[in-house]
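Showing subunit A:
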Amino acid sequence: MSSRARSLLAALAVSAALGISAPRPARAADAAPITFGAILPLTGPGAVIGTEQMKGIQFALKQQNAKGGIDGHPIRVVFEDDQAKPDQAVLAFNKLVGLQHLPMIYTAYSGPSLAMAPLTARKHVLMLNAGAQSDKLAHASPYLFNTLPTTADEVGVMVKYLRAHGKSTSVVLYENDAAGIGGRDDFVREFKAAGGKILAQEPTQFGQTDYRPALLKLAAAKAQVLFVVTTAGQKSMADQLHQMNQTWLVAGTTFMEDPPTIADPNAKGIIHTQVVANASPELMAAFKKEMGAEMGFFSRQYYNATQIMFALTEHLLKEHKAITGENLRAAIFQIKTFHGLVPMTFTTNTAVVPVAINEMTGGSEKTIATGTAH
Partner candidate 1 sequence: MTAYLEVCGVTHNFGGLQALNDCAFAISQGGITCLVGPNGAGKTTIFNVITGFLRPDTGRVGFRGRTLSGLAPQAIVHAGIARSFQNLRLFTDLTACDNVMLALPDRAGETPFGALFRPFATARSDRRRRADALERLDHVGLAARADERVRNLSYGEQKLLTIARLLATGAELLLLDEPASGLAAGALDQVMVLLRRLRGEGKTLLVVEHNTRVVQQIADEVLFLHQGHLLAQGPPARIIADPALAEIYFGGAL
Partner candidate 2 sequence: MLALQLLVNGIVTGSALGVMAVSFALIYATTRVFHVAHAGVYTLGGYLAWTLVHRGVPDLPALVLAMAGCVVVGSLIQILLYGPLDRRGAAQLVVLIASLGALAVIQNLIAAVYSPDILEFPPNWAGHVFPLPGGLRLTGVQIATVVVDFIAFGLTLAFAHRTLLGKRIRAVASNPFLAEITRLEPRRVHVYVMAIASALVCLPGVLGPLDYGLQPYGGVTPLLTATIAMIAGGIGSLAGAFALAVAIVVLQNLALLVMPGEWSIGVTFAIFVVFMLLRPRGLFAGKA
């Protein structure tokens, strides 16, 4: 509540400031704040990511509202916590849409997003997802839009790179949950389609960081590539991989973008795909000053999604259309290409975005190739 209260106060302060110092005579109706919602995992195991996402949105709002909002309207976002659970997400959705009639809502996790998807279609509420990558999200609802590529699209970039570099056999280590299994299925399908061979696959449990048994079993298959889809515990894995002294190429996904792992000398040589969402050093610095934290990947993603939201709002205001879910949705396809942190084009509900392949150098990392996911 306190952070919500704080953002409310900030919004009030901004509108008060506008009232005093607005250069043009503010028409009362014009200055009415426009409110959207966000349903993120602010507590529970997903909270680390959820709070990072929230900061991205809050930072974008602060910047924009300091500039006078959009066309004089301050923009507000009401945050709700779903603990990354589908039932809590539906409860929060009904709170925001049923009680407050908000036209647009941010979402972050596959489970909750899929649970809310039918409701968005029924209630005509635009839903922006900049965090989850499940393939099912691509066609879950006409009102659900994804600014991240689906896992399949991202993995496709990696497969293309591996095949281009002569890798034809692979084993897969995956986390036994939605993200891991989705990534595994996509990799297996794409790698086979590209003429590669999958020799073995092993699961690990989320939070279970002793990978040795699984890695040993995979090593016995003697493949050229170890493809890894896990969302946590990468540093332990890097250490255990080092212990094994294998010659395979270790390849991962965006999840590998984990500062302790990148800093670990044992992680040298690991490559992974990375959805490009680079922020300028000035923006990163401003974020750190304002929010008291590094502008991480998910902060950048939701900052970017908020830029899209600003563009949509501006578009509707300019055309004197009501800010409703239907109009927002139509506006996405009218504007089509957005220029937030990265250029992003919508021809379907999932954006086409650039994807890089990074290699860890035992302390930092460098980009060794780029592609496009679609």
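The candidates were selected such that all candidates are chains of the complex that A comes from, given by their letters.
Convention: contacts are C-beta pairs under 8 Å (C-beta built on N, C-alpha and C of every residue); 3 or more make two chains touch, one makes a residue touch a chain; residues count from 1.
As the structure is a prediction and not an experimental result, all values here were calculated from the model.
Q: Touching subunit A in this complex is which of 1 or 2?
A: Answer for subunit A among the listed options: 2.
Q: Which stretch or stretches of subunit A touch candidate 2 in the complex?
A: Spelled out, the residues of subunit A in touch with candidate 2 are 44-45, 47-48, 176, 202-205, 207-210, 212-214, 216-217, 219-220, 232-233, 235-236, 239-240, 242-245, 260, 264-266.
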